[in-house]
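Left out: one protein chain. Kept in place: all the others.
Chain naming follows the written order as A and B, and within any one chain the residues start at number 1.
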Amino acid sequence: MMTKKKWAVASSLALSSMLVLAACNDEENETTTPEEDGGSTEENADVGADFGTDTTNAEDAIEGGTLKVALVAESPFQGIFSWTLYEDGYDADIMEFSTNAIFETDGDFLATNDGIASMEVDEEAKVVTIKIREDVKWSDGEPLKIEDLMLPYEIIGHADYTGVRYDADFKNIVGAEEYNAGTAETISGIKKVDETTMTIEVKEISPALASIGAGIWGYAEPSHILKDIPVAELVENDAVRVNPVTLGPFKINKIVPGESVEFVKNEHYWKGEPKLDSVVLKVVSASSIAVAMQNGEYDLAKGFSATAYDQIETLENIEILSREELYYSYLGFKLGKFDTTAGKVVMDDSMKMANKDLRKAMGYALNIEEVSDVYYYGLRSRANSFIPPVFSSFHNPDLPGYTYDPDKAIELLDAAGYVDTDGDGLREDPNGQPLEIKLATMAGDDIAEQITQFWLQNWADVGLNVTLATGRSIEFNAFYDKVQADDPEIDIFMGAWGTGTNPSPMGLYSNDAPFNFSRFATDESQELLVAIDSPEAFDADFRAEKLLAWEELMAEEAPVIPMNNRLELEPVNKRVKNYSIDYTTDLGLEDVELTAEEPIK
Amino acid sequence: MWKTILRRFLVMIPQLFVLSLLIFVMAQFMPGDPFTGAITPDTDPARIEELREKAGLNDPWYEQYGRWIGNALQGDFGKSYTYKMEVSTLIGERALNTFWLSLVSVILLYIIAIPLGVLAGRYHNSALDKTIILYSFITYAIPTFVLALVFLYFFGYKLNWFPTGGSVDVQYDPGTMGYFWSKLYHMLLPAITYAILGTTSIIQFLRSEIIDAKAQDYVRTARSKGIPMRKVYTRHIFRNSLLPIAAFLGFTITGLLGGSIFIETIFSFPGMGQLFISSIGSRDYSVITALVMLFGFLTLLGSLLSDIIMSIVDPRIRIE
Partner (left out) sequence: MAKDKKDKQEVVSSPPTGMQVVIREFKKDKVALFSLIALVVGIITIFVWAMFIDQTELMRVSLREKFAEPGSTFWLGADQGGRDILGQLIIGARNSIAIAIAITLITGVTGVVIGLVCGYFGGWIDNMFMRIIDFFITIPQLMIIIVFVTIVPKYTVPIFILIMSLFLWTGTARLVRSKALSESKRDYVNASKTLGTSDFKIIFGKIMPNLSSIIIVELTLNFAGNVGIETGLSYLGFGLPPTTPSLGTLVSYANNPLVLSSKWWVWLPASLLILLLMLAINYVGQALRRSADAKQRLG
């Protein structure tokens, strides 16, 4: 139970910024609807294809009303309502109602000029210019100032800031390190030009700037409120916890800590007054959510798990929306070590998994299709690439990936010299030594345990003796501890990444990335990775081409084999109108309406 | 007696000290730390290392312990890594919920157990007695989590009589009557479950007390004086038998604390038990250690309370 939640936290840290960015978007890029591309097309039983991203309710709406939202979570939310300070994915889900990112994004999650702010990158001068609209107001009626955009940088860069966001990306801003060290009063690279314009000078130009990365921050903080609060005390201050001033369609009215939040509409919302009067959000446990939806207790369920699909499948009073998640799970092979003193990945040819045919065979042996079908109702599908299908310009649906093909696996193993020499039904390695491969998996719910058993069986079917490292699936924290420390007990491991809105694989697969857990790094792959993030890669075609080349290399070398992409489900009561979870939708939360006084039962 | 109570309190100190040492060392061995969960492709491992350093997680354990115990003595249990607030504030919120839940549970427990125990004792060996005994055996035998799950499903989901999670509805303002009722309403189902499961020992104890009392001289005397049986029960037996029950209070408290881990998890009730389980998952050391210390303290307090009540009720028992 808990481990599931923790994983949600891990992935939604990256996810959540995207969720809000995508919440309200303008006309262009209607051409790409994520559901239709790649990945899932090979699956016949893909129920996900039956669902839309928008509600279909066309009845007449009532005046105002209260939207009842369930936040599916096993533990209370933390209640840090500031994008600069929050850490928990649940807080991000809550802030979705009360905040508004300052940039809008397109289908590839690149910033457009339609939001509260617009951005221009001067590649020569390495300067990003950010301009804000006039007449945007905070929920307390104060006008939005350019200082409000500068404040988050001053908080994140501050020596007393304890969050994870003061990172390599942030240090890309000129003067950030000096400010953090206390040798400078301000961040020298950030300058106010006039009342609506600021500039940010960066050290390196990268295409990630357009994904609102590489140091650029996508949210504003109300400087008229927070300015005088010391950074160290911010996170416990009422201005963050109890009555945050926000830019979104709704503002927080009342909070029961950890349990529920009541929002009322923000009449100062820059896109116009929301149609609903209020929103009530409550934490609901995963086990009760299906019944609660059935009983008409809630209008929406955020964070609904696909494995519970069978519980809502037949409900008459709800409509199920779905969209692709920025997520892939993978099977990784340990091919070396991380040299912590040099900060480099060092490959080692003597590792048990160093034979690439063995790795490929292990990929072909997995019957991911059947698992997706039976346990995930087709809501997860075999991933063919490291770029989730959502990134329409970068995801390549034509990559073959590794599909279930035990015969091919057997063939590969035979050819590579992995044969059964002692007649126990299990293959020995090419030197005739017994081969025991140790798999590390994360502990999850009971379904996850059964799936792990199923994988072991799959491998046993092609004659490979795979056992669980430590004898059981490993609890989330310990799993990442061991995998990152290159524990010698682990030969292969199964993990997952929430990819965030920047499709660059650099942080996960480069030769100096500690998160390059498989410890695979060749000159060839490094070159491609550098090219993917080079200034030339502002050209999307160039970037896509390099990405493809890199993906083909990864498929050939198979240091990591992508396993699943997944769809996110959101059950919505049929009284809800104009609600959409499409990443590129025009509909915002301010447009949501209700067509009945109470949720339909 | 005050002297002995004071002495008991003094004895607690080394006990709690050893407990703190034990739990602190154990927490050190737990795999992962609060920052493991913060890993995403976008986080910088160097930053995480820096945060670990800043939080003092890289210091030797005895230094960390010294720092912690020093602060703890001043009532400062540090900050929760996940909730980013003072542990004392965090636990304070939850402790209050658990406290109220326990109080309602204890009240319900006595409401259920006392009449049943008295009836079983009074009509000793009758069919009623046997039924009550069977009931008490079944509630003893049924695992907490099974009954809780079935109740949650049946009364919560199926019949929709009770809320299935949380401690209060957000619409009400603290201090109003609506707020109070909403809180009570949210507590009722878990409290009933608690109460039903806890009745066994009280019923059986009360029953055998009354059976014993019936044979006592003072009852015989009263009867021989022609006082009606009903009066004998209310005036004499009941009063004499009921007092020792009060002594169970301490044990009941200890029991409730252990049970809260199950009940609060199943009913999604934001109390200390649920906080403990979720803190284990998120490796929130400061919360785990503080909770174990608090539970340890309350256990001690519970047994002291039992002894005190016992010695008041029955002067033959002296607390040592």
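We adopt the following convention: contacts are C-beta pairs under 8 Å (C-beta built on N, C-alpha and C of every residue); 3 or more make two chains touch, one makes a residue touch a chain.
These figures come from a predicted structure and were not determined experimentally.
A.B. asks: Consider the whole complex, including the chain that is not shown, and state which of A:60, A:349 or A:446 touches that chain.
C.D. replies: A:446
A.B. asks: Where the complex has a chain not shown, which of A:266, A:287, A:392 or A:518 is the residue touching it?
C.D. replies: The single option touching the absent chain is A:287.
A.B. asks: Touching the absent chain in the whole complex: find that residue among B:89, B:201 or B:240.
C.D. replies: The one listed residue touching the chain not shown is B:201.
A.B. asks: Considering the whole complex, not just the chains shown, which residues of chain A touch the missing one?
C.D. replies: These residues touch the chain not displayed: 1-2, 287-288, 290-291, 308, 310-311, 370-371, 373-375, 443, 446-447, 449-451, 453-454, 457, 468, 470-473, 475.
A.B. asks: Since one chain has been left out of the picture, which residues of chain B touch it in the full complex?
C.D. replies: 11-12, 15-16, 18-19, 22-23, 26-27, 29-31, 137-138, 140-146, 149-150, 153, 157-158, 197-198, 200-201, 204-205, 208, 251-252, 254-259, 261-262, 265-266, 276-277, 280, 288, 291-292, 295-296, 299-300, 303
Everything below uses one rule, namely that only the chains that are shown with their structure count from here on.
A.B. asks: Taking each chain's centre as its mean C-alpha position, how far apart are chain A and chain B in Å?
C.D. replies: 40
A.B. asks: Mind listing the chain B positions that touch chain A in their complex?
C.D. replies: Spelled out, the residues of chain B in touch with chain A are 30-33, 35-48, 51, 54-55, 82-86, 93, 152, 156-157, 160, 164-171, 173, 268, 270, 274, 277-278, 280-283.
A.B. asks: Help me check something: in the complex, which residues belonging to chain A touch chain B?
C.D. replies: These residues of chain A touch chain B: 1-3, 5-6, 9-11, 13-14, 74-76, 78-80, 85, 87-88, 162, 164, 166-169, 213, 235-236, 254-262, 280, 282-285, 288, 291-292, 295, 475-478, 480-482, 497-500, 502, 507-508, 514-515.
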